[in-house]
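All protein chains but one are shown in place.
Per-chain residue numbering starts at 1, and chain names A, B and C are given in the order in which the chains are listed.
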Amino acid sequence: MKLLEHQAKAQFRSEGIECPMGRVARTPLEAESAARELGEVVVKAQVPIGGRGKAGGVKVARTPEEARDAASQILQMEIRGYRVPAVLLEELLDIGQELYLGVTLDRDRRRLAVLLSFAGGMEIEDVAERTPEKIAKLWPDPFSGPLPFEIRQLTLNALASAQGEQVLERSRLLGMMVPLVQRLYQLCQRLDATLCEINPLVITRSGQLIAGDGKVEVDQNAEYRHQDLVRELGGDAEAASSGDDQLEVEARRRGLTYVHLGGDIGVIGNGAGLVMNTLDLVKQQGGSPANFLDIGGGAKAEVVRQALEMVLLDPEVRGIFVNIFGGITRGDEVAKGLIQARDELQIKLPLVVRMTGTREEEGRRLLEEAGIIPAVSAPEAARRVVEMVAGAGR
Amino acid sequence: MKLLEHQAKAQFRSEGIECPMGRVARTPLEAESAARELGEVVVKAQVPIGGRGKAGGVKVARTPEEARDAASQILQMEIRGYRVPAVLLEELLDIGQELYLGVTLDRDRRRLAVLLSFAGGMEIEDVAERTPEKIAKLWPDPFSGPLPFEIRQLTLNALASAQGEQVLERSRLLGMMVPLVQRLYQLCQRLDATLCEINPLVITRSGQLIAGDGKVEVDQNAEYRHQDLVRELGGDAEAASSGDDQLEVEARRRGLTYVHLGGDIGVIGNGAGLVMNTLDLVKQQGGSPANFLDIGGGAKAEVVRQALEMVLLDPEVRGIFVNIFGGITRGDEVAKGLIQARDELQIKLPLVVRMTGTREEEGRRLLEEAGIIPAVSAPEAARRVVEMVAGAGR
Amino acid sequence: MSILLNSESRVLVQGMTGSEGTFHTQQMIEFGTNVVAGVSPGKGGSQHLGRPVFDSVAEAVISTGATVSGVFVPPAFAADAIMEAAAAGLQLVVCITELIPVNDMVRARAYLASRGARLVGPNCPGLMSPGERSKVGIIPNQNGRPGPVGVVSRSGTLTYEIMQSLAAAGYGQSTAVGIGGDPVLGLSFSDVLELFASDPETELVVMAGEIGGSDEERAAELIGRGYPKPVVGFISGRTAPPGKRMGHAGAIISGNTGSAASKVAALERAGVEVADTIEQIVERVTARLRRG
Partner (left out) sequence: MSILLNSESRVLVQGMTGSEGTFHTQQMIEFGTNVVAGVSPGKGGSQHLGRPVFDSVAEAVISTGATVSGVFVPPAFAADAIMEAAAAGLQLVVCITELIPVNDMVRARAYLASRGARLVGPNCPGLMSPGERSKVGIIPNQNGRPGPVGVVSRSGTLTYEIMQSLAAAGYGQSTAVGIGGDPVLGLSFSDVLELFASDPETELVVMAGEIGGSDEERAAELIGRGYPKPVVGFISGRTAPPGKRMGHAGAIISGNTGSAASKVAALERAGVEVADTIEQIVERVTARLRRG
């Protein structure tokens, strides 16, 4: 779950991280009255995706009228497919320097990492690729969190690659970074986030540290512990997912593990690795997979039916490849489930099934009798479904 | 800093620990109206000391009028020297079982310990002395705090010595203890407390866990981090310290490290160990020390003057023994400070000074010239001051 | 011989009394695993599947001398169960549970690191040492067959497929380890490769990776520094688009890391033959074992 900027900043504030004064507006009039309070403002599109600046989603407004007009334009935009449900109006900051500060999951280290760089305001991936020495890193013990001396060392390491004059004297900066990093890390822990990012972290000319932008991603597996946030996000959920693939939105609604890939061969299998491998096989045979759909370990007939239904929602699909490894499930049962589903859903498209495991012979015979193509091996099945779809397309 | 029960419970609630519904009252009328809201209540004196029940500071009231009368009586009491600034009125609980749960500093282990016992409602020190096997203990890692499985094992260990039937079934109790212990430990950390205690921890007949009483002691060294609590306690501070020794209250006000002991020989020294040893010497010589007063490491003339002033506030004092180890301080300087102070404060009582360290000879000569008795050794000085006080008393 | 699990292993099952726990413990017992106890807080003192049930791992270890735990508890409690097993002194913890919050696992992983306990998983099928008649987890019994091939894989069903295909061609396994599909795992490919390196029964290792993270790249570095046994590699997810979570929480290409191309390239640089299909895995295993 990705929070919108204004939601991320509300979380920052609750943890004591300073943010610019700001108001959320959902209409041009709201924006105008917010700007009356705030003075000169920046008006920012609230979308769960980067690059909104380049897309015109961020505008400076000197007067309330300018703010109203800017909001009016931005609220009608679609940024990389996302509708804009709201704008955030914020006071202009007197920027002295821009830093990057983020807490993010580091898979290799199996820990959260704290990243600090004086090359702020840029995409951190680009900095990491071009000038990795400009990013200082810290991997705190997850129980203690970052300790003050660790944060000071992180800051010293980042300073070592900083260019130009510093706005803050060193001892002051070292002192201010300690509570800031501790709060951001604490927030990441409290929200079960895998990313909490302040980019840019602004040092104003008067020497304050202020979060210029905010990004927070909550771990999907931990959403059950944050129902309040899920509800809060709910208000903007439709817009927040407007840029997402609509088939995937529908699959989420149905509770299915589905990824839309844009090809014409629907793929269903059990186990993420197996399904990924099935997609690879289709591609190797010259086909183009329409989707990834994992029905999980103990495949039951009803789940198979739901999966077939989902795949058929994609109008591009011209053939279906079901690849089931029967570990505990019996082959004949899977076959029966498939036949029933095919009949109920009146599937006319080519349906190739590769099934292995307990009672696979019986299962294969049942499928054959019902006119569904059984295959002995997965590559063989892939070859057949690709051929049939190519043939049908001619 | 010891919190009063109602303050401790406010902290419990903020951490999500359930407490009985209650109201604080400072007048009988407030108590009456609180009881109108709450129904049958228990009325409890708010004093920072145990044993209030035996002293009559806890009464059950069935009607608002009874509550008014009970409050009226209790608010006029003095319990072990403490005036009662307020009463806490709480709903009566349907008590099924009474447990003890506490988080306290364990000096030997250098950690906070969690103590749980099914022998609740009694003084834990008595349980510890008579039936130590009835107290289960856990010493959590201070960074992780108590982990759920550790809390379950603690509960299982405590259950092993519990007698009679249990109100809650085991799996339910195990599940409920986990968040409760985590919250109490978390509170202890958040408040920098060296003691957070729930005694009794009530299991109601309907199976809820509720804090029947609450005790919290905040580490004196950490009070600077809890100015809000210090201020809050401020309201009841006068009453809260009413039972304390009034000389000690005055010494605290003056920022001096002073303990009143009730004898007639005032003792001043530098360093806690040295002063304790000085008291022991006075006692060994048959004398009776009036106080402990440590003026700390780098004894300056002005500090010596303040210390003498403090000691003289005690009307019982008939002689003074100053024991200074001059490590860095020079003996002649200490002597000058003492003479000046003696003259300014017009001290007529016997004043014996033992002084050692740099330039002790010069110092001793100065004292002698000024009519203050210098001594070479501490036992010698103790002997002399005891003799002189005994002589003067004759 | 085998790695991690052998006929001496005394296994307890955390969450044995649950429905998943019950079913798979039965399977484990049928396979021959020496299951000595179950742990379900609050159910201590009872019996289940003919095994004593304890309230805590510590009590189970004292009474039964268990050495290995299989964890089948729900995601909200799984990280705690893992730490409980490590605190009780178990040397191997196998966590099958999926959907565990990732920061829970970060903490559990750090906790284990300081106690020298090994973790397999979570979100994994567990492991099986067929020659020792011992398995912990959910790898189907019929897929195990004793032999010289060490199998290590992130995916469950893919592990089964590989085991079955190898068995059909006559090649059994010393031990098959499913390390799991989560972003924060216990044993990595490198850890398991090091164990296989010193296991006399293992003559060859099949390593099946997938997109996401860089554990495969790090294993390639290990192999590149000189690995004593042939390794046949396999990477699934070559057609996966960046930024999409492909079923497994860990199977996602983020930024510039985690693509199948990068993993295949790293393995090939290290001299590993990378197969395109499971059939090719079997061919290469055949070729290598005949040659060697």
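The rule we apply is simple: contacts are C-beta pairs under 8 Å (C-beta built on N, C-alpha and C of every residue); 3 or more make two chains touch, one makes a residue touch a chain.
Since the structure is predicted, the reported quantities are computational estimates derived from the model, not experimental observations.
J.: Which displayed chains does the hidden chain touch?
T.: When the entire complex is considered, the left-out chain reaches A, B.
J.: Which candidate, B:Leu233, B:Leu279 or B:Val389, sits in contact with the chain we can't see?
T.: Only one of B:Leu233, B:Leu279 or B:Val389 touches the chain omitted from view, namely B:Leu279.
J.: May I ask which residue of C:Ser114, C:Ser198 or C:Asn256 touches the chain that does not appear here?
T.: Residue touching the chain left out of view: C:Ser114.
J.: What does the interface between subunit A and the hidden chain look like in terms of residue numbers?
T.: With respect to the unshown chain, the touching residues of subunit A are 144, 147-150, 152-153, 156, 169-172, 174-175.
J.: Take the complete complex as the reference. Which residues in subunit B touch the chain that isn't displayed?
T.: 105, 107-108, 110-112, 125, 128-129, 141-143, 188-189, 192-194, 219-222, 224-225, 257, 259, 261, 269-277, 279-284, 289, 292, 294, 297, 325, 327-328, 356-358, 377-379
Heads up, the rule we're going with is that only the chains that are shown with their structure count from here on.
J.: Based on C-beta pairs in contact, work out which chain pair has the most and send it over.
T.: After tallying contacts for each pair, the winner is A-C.
J.: Please report how many Å separate the Cα centroid of subunit A from that of subunit C, as a whole number.
T.: One centre to the other, that is 28 Å.
J.: Could you list which residues of subunit A touch at least two other chains?
T.: Answer for subunit A, listing residues that touch two or more other chains: 141, 143.
J.: Spell out, as numbers or ranges, the residues of subunit C touching 2 or more other chains.
T.: Residues 107, 111 of subunit C touch two or more partner chains.
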